[in-house]
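Note that this complex is displayed minus one protein chain, with the remaining chains in position.
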Amino acid sequence: MLENLQLLFDYPTLGADLIANGLMIGAIFALAAFGMALVWGVLGIINIAQGEFVMLGGFVALTAAGLGVPPLATIPLAAIVLFMVGWGLYRLVIFRVVDRDLFVSLLATFGLSIILQQLSNEIFGADVRTLETGLGTLVLFDGQIVLAEIKLVSFVTALVVGLALWAFLKRARLGQAIRATSQNARAARILGIDTDRVYAATYALNAALCGAAGSLVVMAWTIHPYIGLPYTVRSFLVVIVAGLGNIAAVIAAGLGLGALENVAGFVLGAEYQIAFVFALMVIILVVRNFLLRRKREYLK
Amino acid sequence: MTDAQKYALVATGLLFSFVAPFLLPQFATQLTMLWLMVIFALTWDTLGGQMGYNSFGNILFFGIGAYGCAVIQRDLGLDYFAGLAVGLAFAAVLSAIVAIVLGAGMLGLRGHYFAIGTLGLGIAAGEIAGGWDYVGAGSGMVPPLYPVELAGRELFFYFLMFALALVTFLVLRALYATKFGLALNAIRDDEDKAEAMGLRTTQVKSLAWAVSAFFLGIGGGLAGNLLGFIDPRDVAFAGATFGVWMVLMAILGGKGTLWGPVIGAVVFHITQELFWTYLLGWQRVALGLLIVAIVVFFPNGILGTLRERFPEWFGEKVEERV
Amino acid sequence: MSALLKIENVSKAYGGVVANRQVSLEVQSGDIAGLIGPNGSGKTTLFSSIVGAHPIDSGSIQFGGQEISKLDVPTIARRGLLRTFQQTRIYAEMNCVENMRISAPDARAPVLSLLSGFSRNVDVRAEELLDFVGLASKRFLRAGSLSFGQQKLLEFAMALMSEPKLLLLDEPTAGVNPTLINGLIDRLIKANKELGITLFVIEHNMRVIMNLAENITCLAHGEVLAQGTPQEVRDDPRVVEAYLGASA
Partner (left out) sequence: MSGNSDAPISGYGGGTTDTVLSVDAVSDEAEALGLSVARETLLKLAGAAPLVQIDGLTAGYGKMEILHQIDLAVGRGQSLCLVGPNGAGKSTILHSIFGFTQIFGGHIKVDGVDVTKQSPSERLRDAGIAYILQDNSVFPDMSVEENLLMGGYLLPDTTLAKEAAERVFERYDRLAQRRTDKAGVLSGGERRLLEISRALIMDPKVLLVDEPSIGLEPRYIDMVFEILGDLKDRDGKTIIMVEQNAKKGLAFADIGYVLVSGRVAMADKGAALLENPDVGRLFLGG
């Protein structure tokens, strides 16, 4: 651990490389987090199955590529398939827990995440998989930063998708209905907005976002059936740091987490990278809560 | 149901518990695991049911107990039984202390923040144990073996686990009948109100978690010895099995009731033992389905549903004044 | 008479919005004081500040001669300063008697002394007070199954159970059936006269507050607009302008 830290000091450009690569995956975190914030804000549900949607998106892309679909074309395909999965899950399960207490929805989506995880394990097997795109590597600054081109593609795609969604929420009619429902569902209902459809659309849209993210993950990195929970936790982390409404903050927090995690993974050793993410979440939760309470200025 | 009927039921259950391992020796291990399940559900419910703090990471204390006990047994050089006794005591105290220390930060979190925060704790602990050489890292630990020359290993662990479940039950029952128990319920129903009424909620919450961790820690120590192997992710911090089962069993039986977790654990364990083996690898899919089905369609559990149907069994009544 | 509660130059802002600005007022021991004012004039914020839930930015709050503005909610409550909530808050899954028991002063002791049962006195007192608010026959029902008005009565009884010196009531009659309001006023006055509890009441219902309070403070835009007897406040042109409207 200390040796790794020493390495970073000896070769500062190594840090730049780690950060650059971390930012790339950070964009994916931001994308999934944006979806989580949407569902949280509109349905009042924290979707534990978030990471499983990412994982499924990856397997959809893999399967499609196996059937001859060009890798980059799997991105919209994964989004569409996951949109349908999200809609279906809403109709089967989620609509029953929307108005119930948070614990019920938390546990229900937890159950969904276990089902999706185990089904994927049975169907696709437990191996670590990746999808070759045939794109090359980018060598920057005399080889001090080495970046796979697909990661750059992924980064740009993630940001474009996120911004498109943001514009949709601002401009489109359904987008307005989604915003109205998140601010005051009862008021939305008396204006003739079918909030049940809005909920379904929101949940499906979130799944689609994750699906797109997943197809990017499988091309630029790797997936396996048990990859989900860390993605859920990362989304949650980004959302609690950035808040529910602010897209710029979500992007910043996502990128920051990606970079931080990559550096930490190098310093602590890869075997502790996941532990780092979870511990970081716990620490941020506690510190954040402490700061909120601090505003009360206890004397004793 | 009259009181006499209730007592008869309990007496029958107790009697069966004493003779079961002799009647069904081939199931001794499963029966021992049954009591572990009861401990899981009971200790989870102290926070989740009675106090309304739904922890997804209580498995943490089970794992700490398992490792703590095994490390003492390994390093202290005592003979088996003394080592086990000291190890269990250490497991209990260590778990309780960790609960109090972590509680200072974690128990300030409300609702879903607490649930997800504890989930993170449980998983982080598993990941850390999986990389830490002192406790065998990813390859796990093997606690000392029960002396081969002695017979009755299974009975020994059966009765230890049974005793632990019984003591846990009795202690919790006594606790719930005190002001402390009512304070737990008050925090569950409305913590801000409890604070506004002057209750020392922080202390109450910490103690509750410590009590829960105390018994769970002993359970972990015992289970490590019973299973004979401690794996960081599949035994000690097995969030995807034991960790979820705790929650599920308590809900199945009826959150926030004394007997609910016991009933839920028995029903779940028997179901699992009967059907699990026939599912051929699809058990965990079934587990997920079960979770969804129970929380969506049966959130009040067995006792909660009975309570709705027969409120007078639970002492609810309108009394007109004379 | 001495000031039981003394608020001096209290200011409080959050999110850039000033909720209270330089508010000063006193509540005399044994009094029933009223607090009125338009929505958003900072009444509930002031209550929250007094009980420690929203610490103030500047100024001083003294209770029984001691500064309490830096203490936290439970500590202030244990000194005998309690509030009830606008949206009534009771322990919904517990029955009425349990709600009362946990409101008794000895439930506020350090945790280790909570590890014992309830004294007979507590139960006797709980029954008396439930009887006082008319909930005796419902005492073994889940509090959450009571109607809104009954929950308000229960919350009031719980407040009495904990033997406060000063009780802050946030809109005690809001949402209460008109036929119950007279009885509620009656009980508030009794609690004040017979149990000696000083009351400080936020109320929109003019009929109620004019009949109940001996002194009224009117807030507007977070500042004190007028103070005095009900008649004085009612006749104050600034109060009429900002709050009551011409026909009041």
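To keep things simple, chains are lettered A, B and C as they appear, and every chain counts its residues starting from 1.
Here is the rule we use: contacts are C-beta pairs under 8 Å (C-beta built on N, C-alpha and C of every residue); 3 or more make two chains touch, one makes a residue touch a chain.
These numbers come from a predicted model, not from an experiment.
*Asks:* Any idea which chains on screen the missing one touches?
*Replies:* Counting the whole assembly, the omitted chain is in touch with A, C.
*Asks:* Using the touch definition from the top, which of C:N177, C:N211 or C:Q231 touches the missing chain?
*Replies:* Candidates C:N177, C:N211 or C:Q231; residue touching the omitted chain: C:N177.
*Asks:* For subunit C, which positions touch the chain that isn't shown here?
*Replies:* Counting over the whole complex, subunit C touches the hidden chain at residues 37-40, 121, 125, 128-129, 131-134, 136, 147-150, 160, 163-165, 174-175, 177-184, 186-187, 190, 194-197, 204, 206, 243-248.
*Asks:* To test your reading of the contact rule: which positions on subunit A touch the chain that is missing from view?
*Replies:* 173, 176-177, 179-180, 183-184, 186-194, 245
As a convention for this text, only the chains that are shown with their structure count from here on.
*Asks:* Measuring from the mean of all protein Cα atoms shown, which chain centre lies nearest?
*Replies:* Taking the mean of C-alpha atoms per chain, the most central one is B.
*Asks:* Could you give the separation in Å between the centres of subunit B and subunit C, each centre being the mean of its C-alpha atoms?
*Replies:* Comparing mean C-alpha positions, subunit C is 42 Å from subunit B.
*Asks:* Centroid of subunit A to centroid of subunit B, CA atoms only: how many Å?
*Replies:* 33
*Asks:* Two-or-more-chain contact residues of subunit A, please, as numbers and ranges.
*Replies:* none
*Asks:* Quick check on the complex: what are the subunit C residues that touch subunit B?
*Replies:* So the residues of subunit C touching subunit B come out as 51, 53, 73-75, 77-78, 82-83, 85, 89-95, 98, 101-103, 106-111, 114-118, 131, 136-142, 158, 162.
*Asks:* Please name which positions on subunit B make contact with subunit A in the complex.
*Replies:* My answer: residues 54, 56, 105-106, 108-109, 111-113, 115-117, 119-121, 123-124, 127-128, 130-131, 138, 240, 244, 247, 251, 281-282, 284-285, 287-292, 295-296, 299.
*Asks:* Which residues of subunit A touch subunit B once you look at their complex with the stated criterion?
*Replies:* Within the complex, subunit A contacts subunit B at residues 46, 93, 96-97, 100, 102-104, 106-108, 110-119, 121-122, 229, 233, 236, 240, 269, 271-272, 274-275, 278-279, 281-282, 285-286, 289-290, 293.
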